[in-house]
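Dropping a structure here in structure tokens format, bear with me for questions.
Of the protein chains in this complex, all but one are displayed in their positions.
Moving on to chain A:
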Amino acid sequence: GPLSERPLMEVRLGELHTWISTCSFSARGLLGAAQRAWSSYCAKYIHVKQGGPAGISMLLAGYCLLSYGWNYQHFKQHRWRKYH
């Protein structure tokens, strides 16, 4: 289909620049994108008949990574060596 309608996974690396330019970065557009992303994630990994630990574990792993990133400046002070 047309470039602006395709989801992110089906956009090729070369077309990424043009695809980003077609996105709407208004509040409504961003909210819509977030809602679409969440609903597609739910539909793929959570709302299935036989889901496993994968659905929640990915969310928890993402949460761990995010919180590590937010507290990076604090962790930086507890490094073992000064020069790497």
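Just so we're on the same page, a residue touches a chain if its C-beta (ideal position, glycine included) is under 8 Å from a C-beta of that chain, and two chains touch if they have at least 3 such contacts; residues count from 1.
We adopt the following convention: contacts and distances are computed from a predicted model.
Enquirer: The complex lacks one chain in this depiction; which UniProt name from "Septin", "ATP synthase subunit b", "Parkin coregulated" or "Aldehyde dehydrogenase" does that chain carry?
Expert: "ATP synthase subunit b"
Enquirer: Decide which residue listed in A:L8, A:C23 or A:C42 touches the omitted chain of the complex.
Expert: A:C42
Enquirer: Footprint of the hidden chain on chain A, which residues?
Expert: Touching the missing chain: residues 9, 32, 35-36, 38-39, 42-55, 57-58, 61, 68, 75-76, 78-81, 84.
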